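Handing you a structure now.
Missing here is one protein chain; the remaining ones are kept as they sit in the complex.
All chains are identified by letter, namely A, B, C, D, E, F and G, in their written order; residue positions are counted from 1 within each chain.
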Amino acid sequence: MTVEILMAGFGGQGILFATKQIAKSAMVAGRQVTWIPSYGPEARGGTSNCSVIVSDEPIGSPIVTKPDILLALNLQSFDKFVPRIKPGGMLIYDSSLVRKPVGRDDIEAHAIPATQLASDHGIAGAANVIMLGRLIAITGLFDPEEFKSHLVEGIPDSRAQMRENNIKAFEIGYGYKE
Amino acid sequence: MTVEILMAGFGGQGILFATKQIAKSAMVAGRQVTWIPSYGPEARGGTSNCSVIVSDEPIGSPIVTKPDILLALNLQSFDKFVPRIKPGGMLIYDSSLVRKPVGRDDIEAHAIPATQLASDHGIAGAANVIMLGRLIAITGLFDPEEFKSHLVEGIPDSRAQMRENNIKAFEIGYGYKE
Amino acid sequence: MAELVFGRPKSLSDVTLSYCPGCTHGIVHRLVAEAIDELGIEGKTIGIAPVGCSVFAYNFFECDMIQAPHGRAPAVATGVKRALPDRVVFTYQGDGDLAAIGTAETVHAAARGENITIIFINNAIYGMTGGQMAPTSLPGQVTTTSPYGRNPKIQGNPIRVCEMLATLDGVAYAERVAVDCPKNVLRAKKAILKAFKTQIEGKGLAIVEVLSSCPTQWGKSPAEALEWIRTAMMPYYPLGVYVDRTGGDAE
Amino acid sequence: MAELVFGRPKSLSDVTLSYCPGCTHGIVHRLVAEAIDELGIEGKTIGIAPVGCSVFAYNFFECDMIQAPHGRAPAVATGVKRALPDRVVFTYQGDGDLAAIGTAETVHAAARGENITIIFINNAIYGMTGGQMAPTSLPGQVTTTSPYGRNPKIQGNPIRVCEMLATLDGVAYAERVAVDCPKNVLRAKKAILKAFKTQIEGKGLAIVEVLSSCPTQWGKSPAEALEWIRTAMMPYYPLGVYVDRTGGDAE
Amino acid sequence: MSAKTGTNRVTFDIERCKSCGLCVEACPRKLIELDTGSMNSKGLHPARIVDQSRCIACALCAIMCPDTAITVEKNV
Amino acid sequence: MSAKTGTNRVTFDIERCKSCGLCVEACPRKLIELDTGSMNSKGLHPARIVDQSRCIACALCAIMCPDTAITVEKNV
Amino acid sequence: MAKVLMKGNEAIAEAAIACGCRLYFGYPITPQTEVAEYMAKRMPKVGGLCLQAESEIAAINMVLGAAAAGARVMTSSSSPGIALKSEGISYIAGSDLPCLILNVQRGGPGLGGIQPAQSDYNLAVKSAGHGDAHMVVYAPSSIQEIVDLTAVAFDVGDKYRVPVMMLADGALGQMMEPVDLESLGERKPPEKPWATTGHGGLRKKNIINSLYIEPEELEEKVRARFERYAQIAEHEARWEEYKLGDAEICLVAYGITARICKTAVEMARRRGIKAGLFRPITLWPYPSRQLDEACRRAGVKRVLVAELNMGQMVDDVRLAINCRLPVAFHGRTGGVLPSPEELLGEIARLDAEIKEEKD
Partner (left out) sequence: MAKVLMKGNEAIAEAAIACGCRLYFGYPITPQTEVAEYMAKRMPKVGGLCLQAESEIAAINMVLGAAAAGARVMTSSSSPGIALKSEGISYIAGSDLPCLILNVQRGGPGLGGIQPAQSDYNLAVKSAGHGDAHMVVYAPSSIQEIVDLTAVAFDVGDKYRVPVMMLADGALGQMMEPVDLESLGERKPPEKPWATTGHGGLRKKNIINSLYIEPEELEEKVRARFERYAQIAEHEARWEEYKLGDAEICLVAYGITARICKTAVEMARRRGIKAGLFRPITLWPYPSRQLDEACRRAGVKRVLVAELNMGQMVDDVRLAINCRLPVAFHGRTGGVLPSPEELLGEIARLDAEIKEEKD
């Protein structure tokens, strides 16, 4: 099975970090995986996106043009990429920044006010991880406990607060009810 | 008929000028002709040589490696190029600078003390044209009167002395008896 | 009755500039456009865009524009100016473009006294490629290619471009300005205007070095970045006129 | 008893130099070889030959030698020095090589304070290729590419290399000398020696600019050529020390 | 964009504004703020003038705006 | 190449000499000339010392020789 | 054998360090600047040096100097920067020096774009600068392969004293995959008695040079070098065959494109079309004989070349198979990657042609 995931949003929203967590979990689970960010001066414009492909077979192009799953963190990304989701695919979007109907009924759409939730819980900037929690909850792509352990791996003891915040964010997303 | 001529000597001996006269005469006579100097840092060493090919057919390589006629104006050139003259070919050399047996009996060798003659006649530096005179006399390659007229062509009136010297030098060479 | 105190210069294209929020490239763009407008030369001006964050400058000015290879804008400008001596030709270049890969082209355009105008954006960093060390990065400055701080013993010392070019006879006018505050922006404007006039009067090469901010790659807020121009850059790069062989009448 | 007052330095190869009669490249070669001998560093020295009349320098010094692309000797030297920091690395370059095509490499080796020694032969001409204008050709000088005399308005102004490099903090030592007479030759010798010592003591880049003759391409006799160094070149290129950050102890 | 009679007028081109805040810093009378309540199409909070009546039309805000998003009109 | 007792000695490497004449100019005592009577293998007239006995072994000739063709020995 | 996630740009840097490379000279250019950035962080920790040069030209000449001094040394750039290095590369080849040059290709010509491309195939394979010269050219198609080929590249370069190019592209440079670096172990460059390290009074002086003013001497040098090239062609060609056993349609592709072709081959097979892939891993020497043999063995009827350019490899493929088979081409440029679907379309078209012939 192959899952092609695209995550997109503003530069500062932690897209790269979040997608790397998916890739790392896939690697540890012994699956094939590729990760590639968009690059170039468009980053200057402030948008950023990242492709992750998880598969049981060798992966061809690492660039996701038609995602199975889109994680949209701002309006531009929503507008640009929702039309590209594969029929039957899935959308998870930050409904605190995107207040707009999805406009497609051939995909499974999930809204979560990630940015709002993050600031409500005093972990502003962790919307990306909240989105991850939601993703794992909906798709069951990875074991949530293992995923959490990767999430805090490599964060030094000196930044214990960050670990905690990540776990908290994940759980907010994972436990969110629409 | 094709004649491949190589003229060689020191940098300051007017090799380029002399060989260009041959090329010009050939051109005016409606024959095919190529002219090419040696080039590059060897010039720094002080030697210089020039290839002229006169022919009735299209000319292939302009570079003369096995001359029909060698005009040698110093010892180094003599030593370097005499062995390369085609069997049955011709050598004309400045015997005031080369005092050495020719060492080949399969070529026709002509000695002329051109440098000596030039300074004897008060036209130091015209050894090159003396050699030309000798060349034309021996080979009959071109009509001597026409050749002389090309020799002075383009020399401005202001330098009438130079014209005279060229004519004089040519005649010395043309009339020289071994 | 309302009088327009401040509006958009006509030579600045009606598009959104591609620069990051708070990047002062944008201020300098406006100043160049204002100068072109004030001199009424848009129709006879040809601008050369570099490679750097300002690579898209060909979209931002209303005059004819050429996009040059990285570092070669002064050579391209030379080609244009020699072909069309009565046109006004300017380059707009970053510090990597002008003072690293383009060093030879810069020095020799200056030595030739090439009658062109160079707008030189010194932001002490490679903005476009993501924050690498520039020839003008300060000692100790952390960049992605000097992650432990620029060490002059290993990575060398910053080049002071105006000072270096001042040793060349072909330079008619060289001034270093900054765009860190309104006062300096107005001074920069005057310098840019003078740099164009120098060319129009055929005096030789004019260069205006602008200390400019790169909030994104410096990792600072736009306002902090302006402060860094003042506190970190200016001591190393003193503002002022380094060459003025215009005889004053280009003022 | 006879005492040897003057003989051939050991580091100079036992071959005939490829230079024209009376060309002072030869004098400078000898001085470099003498310096290497006196410092006893032949075995740890690596020389870089440029492209120019001294391209064959790899045959003329007894130390290890590398032939560099035209203008790139300082970059090649940088590669060697960074690989082998305890060796002595020098370049020997002409004015076309160092100040035209190699401008960027020269300026940046200087800015980096690259710990190497540069011997710079300023003969105001391209000797090797047959007498074209150099970046250091004088105003009015007739060359094959400035047949009507170098016109600063068209071909630009000569570059004063020592003065230009003196604006860079990485330069430890820069002196301009000449080899037009015995006294100046001896001074040149001292400068070259000091330039090597500067490197050995790890002080940074040292450059000795030598005003040198090119009788062949100047169309002068060897003696007239020396006179031209004095009367034409020296006024434009004053001799002297332009930078000395060695603290004196490299003397 | 005509000026209101009686006051100077500072106009922000909302779409051009990148919310950098340099105008906020530049205004000697501290009249400008970033409008966190609104968002342009790029999702940025544009600058706005808080009290138009106190504006002296000095144009310092506009001078520092990298995106030429500010127009200043003086009532004369 | 051993020194003659009593006089200084200047030796020219004939084959290296390019007949440039710089030594001729350099000698403060004008002791050097180009030997038009002889020729080396390159066809050049090498320099030679005219009066060895007047040589003060100052080595100025050698210092100016671009081809390091001159050896100077001092009698001591 | 712990795997780590690494970008191609970082993986080659780490692999080079494992191979004993302690000097990196480069100049920033997208999409490969991470190589220099990674080196800038890592080199000081292993006693090495990463120096940002003033230009690509300076960088390649620093490489020349360091290689002459006997060091394992590398540089990297992307297309326009590689063009600038071409004189230097020719000098390195002409001076018989080994080094590693990475080209993370982007679209051209000119400033072009910054997205993945393979449009420097000819630049890498046909003309390493001016004169008769070659680089050995490796075209990895995964991050693990970048790592593995880095070790091969340094060894082959040192063995034959030739510059080696790693020809990647923006996608390979930017993407992360799990990679095993430990298998490389610690590697040491060989002794280089020819290097200009200072003779120390212990040997005759060494000269590194590419100038031979006598034509005969230069010709001899060139011929001797081409004999070494012949050895390389004989021993160093690399390639991969994928499902070629019974293939009627042989795709030929390298690098990132080969991965997409594999997907397309899978799709074709699922549809019952007998497609396979020949992936040259060395582009110079080109595995011509191997391609020819593979096609003959399988009884291939159509060849389909896919590249991120306008067809630069097509000639080499036609020549390899002696113009025996029709060679189709599918190329995308400017940074666009072909989809497996569009490749499948091409494959299906060729399959229809074959069927028609059979009828």
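Note that in this section a contact is a pair of C-beta atoms (placed from the backbone, for glycine too) under 8 Å apart; a residue touches a chain by one contact, two chains touch by 3 or more.
These figures come from a predicted structure and were not determined experimentally.
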Contact residue for the chain not shown (choose from G:Leu5, G:Ala71, G:Leu84 or G:Ala233) | G:Leu84
Which residue, D:Gly130, D:Pro152 or D:Pro182, contacts the hidden chain when the whole complex is considered?
-> D:Gly130
Interface with the undisplayed chain - residues on chain G = 57, 79-80, 82-84, 86-87, 90-95, 105, 107-115, 117, 119-120, 122-123, 126-133, 209-223, 226, 309-310, 312, 315, 318-319, 322-324, 332-336
Touching the missing chain, which residues of chain C?
-> 42-46, 48-49, 55-56, 58-59, 62-69, 72, 75-84, 87-88, 104-105, 107-108
Go through chain B and note every residue touching the omitted chain.
-> 20, 23-24, 27, 33-37, 39-41, 57-63, 65
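Please note the rule applied: only the chains that are shown with their structure count from here on.
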Chains linked by the largest number of contacting C-beta pairs = D-G
Among the chains, which has its CA centre at the largest distance from chain G's?
-> F
Quick one: report the Å distance separating chain D from chain E, using the average Cα coordinate of each chain.
-> 60
Got the chain E residues that touch at least 2 other chains?
-> none
Note: chain D residues in touch with at least two other chains are 19-20, 55, 104, 107-108
